[in-house]
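These notes are about the structure you will find just below.
Every protein chain but one is kept in place in this view of the complex.
Let's look at chain A:
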Amino acid sequence: MATSPLQLLHEAFPGRAKQIDQILGFMGKPWAATPPSLLINGNSSLGKTAVLKATLSAMLGGGSDSGSSSTHIQSEQQLQELRRRLPSRYAFLDCVECHTPRLIFEHAIYQLRNPPPSQDKGSIIFPSTHTPTAGMSEKKEATTVSRKRKRMTTSPLDWNRCENVNDFVEWCRKICDTKDELDEFHETHGNHRVVSGSISKHQNETRYLVLDRAERLRDTAPTLISVLMRLQELTGRNICVVLITTIVWEKFRSKTGGYEPIVLNFPQYTKSETVAILRKDLPAEEEEDLDLYMRFVDLVYDVFQRNCKDLNEIRHLVALLFPLYIKPVKEGKIQKHEGLKLHRHIQAYFVEAMDKLYLREISSTEWSDRTLSTASGSLSGGSGSTGGGAGGHVSAAPGGDRALTTALDVQNVFDLPYYTKFILIASFLASYNPPRLDMRYFAKVSSTGSKMTKRSKVAAAKKHGHDSMGSKLRQQLLGPKPFPIERMLAIFYSILDEEVEENVNVHTQIASLVSLRMLQRVTPMDKLDSIKCKCNVSYEMIKTLAKSTRFEIDKYLYDFS
């Protein structure tokens, strides 16, 4: 049976047939004029990257070497072979990686002067053998790119320097003008200019420059956007620029305007499309569970879709929870057809999954390993350990854009030396309480009795000064304020109802808290006096810590809830 590349593409991406056809329509014949620029937008994980990559690869990358080619006519086969061997007709760049104009230029030139990425790792192109631990394929890609980089340093002939737009435009002309066997192939096979009559001149094949995650361009190369949008006019060659992004074109538009791209939107998947995509995730060896799997997919979709529109996330959930769902069936505890029982069985897991939505604290394999090994299977019991185990992952929050240390090293906190814990508590108080109230809270008074009354006075005072809007400007919500170390130490000595031992060096302890990122120094390192710090620990954590030292922190906090 002959399966055309187009059919394969349609099958690989349920729900994207229309978009694929549109893209192919714009591409037209290999040498035809294309729109100067396209903008593909749509929310995250709607297949923008995957569809475009697969489409370009199938059409211009020589397709897959798979067996079905025997049905192709010979010239077709020859064409595919040429495509695999000759310089690529498209360059696919990620604007996160190519974060300067120069990187964009040089990567584009490199890719357009070398054969397209080989198809051996077909799984990248066609997601059928997709492993639900997302990021896998991306990682693979990253390694291929880094390999390329390495190659670039070893064989400098392949890598061309290109630092400015002027050179880039010249390069594009050069690349488009090199007539190679493919262009000759079209001529000799009469593929184009059918009745070429007196016209001997002809267009070489169109080149494509795809920029993924293009929203980054606005920060990394703002002036480049208008150049890219009319690269076709500027080079005078058949070259088509495609931007892939999650945002709307309005956000790219510059003040002076310029050429506007054709917008192609990838809409949200419908339920049946989502289900069809997930259907492909079931490993072939578990095909006998298909009925159960589909029922489960349906259930997950209904439960989660309202709160989770992200295909990858739903996919992750299915991969995570399906083993748990069929476990009792495998063990013979519940029969396949007892839908209600199964439903009840999985309900508890759903509740927890809901709490962890998007967090990816643990990978799916880790999750299933652990939960499956817990004989009881009660997830609420296991959630305590989740906190501990997850610690490492949370701290590795993406983008270096660390969130407050919440679950961060709960363990670490408990391992802190006794006095250090109090320094941390004092820092927290100093970060969140207004200094003017320090006297009231922390002035040392001989008898504990009168201390209490003072505090309750403060508590009463708290009630004042609250209006509807002011309550949103409480320090608790605004975040930690920097404080001078001296102030914190005053609080520290006050809350520590005992003498500090001689040999304890508070400054070393502060330094170690800073290195643990629980305190953050806001004054520059070379400044030695009047150092200021901020406490980077969450309320939840400080509460646990205070509890472990029997310190009633709530009594000392102003305006917390």
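What to note about this one:
Everything below uses one rule, namely that a contact is a pair of C-beta atoms (placed from the backbone, for glycine too) under 8 Å apart; a residue touches a chain by one contact, two chains touch by 3 or more; residues count from 1.
Please note the rule applied: contacts and distances are computed from a predicted model.
UniProt records the chain missing from this view under the protein name "Origin recognition complex subunit 4", selected from "Ciliogenesis and planar polarity effector 2", "TFIIEalpha/SarR/Rpc3 HTH domain", "RBR-type E3 ubiquitin transferase" or "Origin recognition complex subunit 4". The chain not shown here is touched by just one of A:L264, A:L429 or A:L557, and that residue is A:L264.
Only one of the listed residues, A:M354, A:A443 or A:V500, touches the absent chain: A:M354. From the options A:L6, A:L82, A:L103 or A:V165, the residue with contact to the chain not on display is A:V165. Here the missing chain is touched by one residue of A:L234, A:L299 or A:M541, and it is A:L234.
Checked against the hidden chain, the listed residues A:C308, A:I495, A:C533 or A:L557 yield one contact partner: A:C308. Considering the complete assembly, chain A touches the hidden chain via residues 22, 25-26, 28-29, 32-36, 41-44, 164-166, 169-170, 194-199, 201, 203, 215, 223, 226-227, 230, 232-238, 246-251, 256-260, 262-265, 267-268, 306-309, 351, 354-359, 394, 401-404, 406, 468-469, 472-473, 476-480, 520, 534, 536.
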